[in-house]
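Quick notes on the structure that follows.
Here the complex is missing a single protein chain, while all its other protein chains stay put.
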Amino acid sequence: MTQPIAKRFPVPSIASLPDDIRTRLLAVQEKSGFVPNVFLTLAYRPDEFRAFFAYHDALMEKDSGLSKAEREMIVVATSAANQCQYCVIAHGAILRIRAKNPLLADQIAINYRKADITPRQRAMLDFAMKVSAEAHRISETDFTEIAAHGFSDDDIWDIAAISAFFALSNRMANVTAMRPNDEFYMLGRVPK
Amino acid sequence: MTQPIAKRFPVPSIASLPDDIRTRLLAVQEKSGFVPNVFLTLAYRPDEFRAFFAYHDALMEKDSGLSKAEREMIVVATSAANQCQYCVIAHGAILRIRAKNPLLADQIAINYRKADITPRQRAMLDFAMKVSAEAHRISETDFTEIAAHGFSDDDIWDIAAISAFFALSNRMANVTAMRPNDEFYMLGRVPK
Amino acid sequence: MTQPIAKRFPVPSIASLPDDIRTRLLAVQEKSGFVPNVFLTLAYRPDEFRAFFAYHDALMEKDSGLSKAEREMIVVATSAANQCQYCVIAHGAILRIRAKNPLLADQIAINYRKADITPRQRAMLDFAMKVSAEAHRISETDFTEIAAHGFSDDDIWDIAAISAFFALSNRMANVTAMRPNDEFYMLGRVPK
Amino acid sequence: MTQPIAKRFPVPSIASLPDDIRTRLLAVQEKSGFVPNVFLTLAYRPDEFRAFFAYHDALMEKDSGLSKAEREMIVVATSAANQCQYCVIAHGAILRIRAKNPLLADQIAINYRKADITPRQRAMLDFAMKVSAEAHRISETDFTEIAAHGFSDDDIWDIAAISAFFALSNRMANVTAMRPNDEFYMLGRVPK
Amino acid sequence: MTQPIAKRFPVPSIASLPDDIRTRLLAVQEKSGFVPNVFLTLAYRPDEFRAFFAYHDALMEKDSGLSKAEREMIVVATSAANQCQYCVIAHGAILRIRAKNPLLADQIAINYRKADITPRQRAMLDFAMKVSAEAHRISETDFTEIAAHGFSDDDIWDIAAISAFFALSNRMANVTAMRPNDEFYMLGRVPK
Partner (left out) sequence: MTQPIAKRFPVPSIASLPDDIRTRLLAVQEKSGFVPNVFLTLAYRPDEFRAFFAYHDALMEKDSGLSKAEREMIVVATSAANQCQYCVIAHGAILRIRAKNPLLADQIAINYRKADITPRQRAMLDFAMKVSAEAHRISETDFTEIAAHGFSDDDIWDIAAISAFFALSNRMANVTAMRPNDEFYMLGRVPK
């Protein structure tokens, strides 16, 4: 595979990284079989790397009223609207795995309004998309509508925060021209 | 002043906060004379709080090819485009202080193309605004144009990362209906 | 003050102006302590100047179902959407004075949906913003909604006409690169 | 003709108008054979009426580096972008007459980029459309480009001011639901 | 008439055309008195020509719950939004003739919301415009709203298909710089 990890900005070698970051990368590699390019690209700035993944984990790994698959739906829908190749490909793979559904990620990326999701998940994505595209227009009406689908205030914070965090992430991936690893494209497409 | 700190989501009392967060808030209060509402609003989620401010400090407090005033210009310009009341008011105040210029923040918030800035700063803000609004269209042409103004690749990363970080911040402030403290409005308007 | 009054088009000297215009400028200077740059910039074209200020006074100085502060709210909100530095800074100052509120102008300029205004004033600004941005979509539904807040047809005409007049004014200020006088920035920020 | 002159707001009878306004309407009627509805609709507010037509005449009736037909081109192009039925129909008629060309008004209203105009007129309309739609982005580059077509600074002011004045006019016509008189549709279509 | 039929791409001579296409052109010429330029421009590609007009006829010539005038309203409204000079001028003429109304085409082209049409026709055009501009957002709500005006599912298919077909047609006319024949401008303006 001769394509660069990211076309813009230098990508550090794993050996040159601070211990904590190298350890995290090796652990991911151990688990996934490869190092997702986001780790190498962002490791160029260790302090920002640490904050980025601490934020990511606080939103995506903790217990929540949203399932892990639902959180990935938010990532895929908002990242597609932001035309972020890395995030749609990488999190599309994670969504397929977590939802055990090989079709959902592509459906959501292209037009989430036509995806095989529940009305509750549709309301979740409508809210997330509004936070992503025009948060300044979020009003009490939006909170009332989404709450009517059974989302608690804590769930709504999660939806908003994931959408906001990937607003950051999408921009960094696009500016760095971060390339999705080839491995992501097939992950979760074939049942094991 | 009876207005709420943030109209949406509960705001924790300082006494109830984890030690590290309470310590940070008290230090800010000591230095500024008040606790900016962003600290109280985001402290509702301690882990996200820690990641948020670690990221913030990594971008805004470190040494950089951009002056601190220039970094605040990026915050004000992109936050105004996102109609984020908290960020424009609070960082407008910081920009006035850091630039020792009482006019610049309002000028940049309304139309940065007409502000009293240098051509180099104008190019910086053009790039930042493109990252903020349509990062998916950032191309080599944009990199070439901004580099022609003497920005290094590291400077460009800083510009992009600040713009991206406040994309997150603006969305959280708008969703939480975070209110700028009254104190910010006058800061830096009168020379000491 | 070494910045030009307006960066584009010649600015006439007060001495060279027709009597009626010079008299008006001197009266404003007497009252305010300075000549707002809009007077000098537009005086380049005496006939247009006279029509402009006759229109302005017919809308902004007469008795109306809208308070003078409310009329300035319309100016600030629509001028901010049009990114008109002169109008936001100058009329922001007038709004602070007329509303006796040092915070309101900045709040409205950045995101009027989050400003400290009444629901009636919010409806007024929603209507004004629609006239400003997409008057071709104004429908009976819009008239019904705003009338429900107690606005008479005459009030609605006033709202629309102020929004329309500043659509003109904002474009002239942006094309002439009209600079807000430094004095405006602080007016109304400190109670007398 | 049973359609209302304007669907919104009362339309005064000619007899009830102040002398100067009634005189103007009767003069127009004498000359044109009918009273254009803009006169009756705006006469509801005599002071605004006087300022409106003083402004209109200052721009459209005076000597200028732009021909009268060129000034009407600006009105038609910008009013079409603002979807203003009254202004496109009424000024389309005037344009046909002044340009002695029965095709030009419809061409410009639909897509001025494909109209039978000179490159100089195309540059004039490009500038006018930018003033109409995004005056906050007008820059020195725009001035340089239009000046290269032989327009003086005074011509450019005229282009901008006409575009700005009809930004006002289009909004008033849309809000008042002003109806173009049936007579306008055929004017200038058949050579006399 | 010295203007080209279409400024881009070669226009074949009638003599050089395949028999079936030449026959169709001559039949149109016989009936209308001239050959509309769309026939000559698209005849450059005979197979595409045949498919284009087969599609056109299947939608526009058959029996339908929509009158022929209503179908032309859809063409004019959506083609105006797409700034397609050929389609608005040519189909505006057909609309005037089929509706026996000399005003309607211009009204709809400029702002269909202010045209002399029934509420049922307004709902038809609202649906057609949404298909034209953002079909990906068409939802059950849209189907319910339009069905409430008495449109059957077959009528709605017709509305959507006409809007979709002219999405194609408008793009081809704009890319080929297809010129409306001068004859269209006056057709249907004067009662016979």
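Lettered A, B, C, D and E in written order, each chain numbered from 1.
Going forward, a residue touches a chain if its C-beta (ideal position, glycine included) is under 8 Å from a C-beta of that chain, and two chains touch if they have at least 3 such contacts.
Remember, predicted model here, so these are calculated numbers, not experimental data.
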item	value
Displayed partners of the chain not shown (whole complex)	A, B, D, E
Residue, one of E:V11, E:A69 or E:A161, that touches the chain absent here	E:A161
Touch criterion as defined above, residue of E:N37, E:N111 or E:S132 at the omitted chain	E:S132
Contact footprint on chain D, counting only the chain that is left out	111, 113
Chain A residues touching the omitted chain (full complex)	3, 80, 83-85, 88-89, 102-103, 106-107, 109-111, 114, 116, 174, 177, 179, 182, 185-186, 189-190
Residues of chain B (touch criterion as defined above) contacting the omitted chain	136-137, 139
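The definition used in the following text is that only the chains that are shown with their structure count from here on.
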item	value
Fitted rotation between chain A and its twin chain B in degrees, CA, nearest 5	180
Comparison of B-C and B-D by number of C-beta pairs in contact, larger one	B-C
Centre distance in Å when chain A and chain E are each reduced to the mean of their C-alpha atoms	44
Inter-chain centre distance, chain C versus chain D - centres from mean C-alpha coordinates, in Å	24
Shared interface positions of chain D, touching two or more other chains	83-84, 136, 174
Chain-level touch network, classified as line, ring, star, complete or other	other
Listing of all chain pairs that touch each other, if any do	A-B, A-C, A-E, B-C, B-D, C-D, C-E, D-E
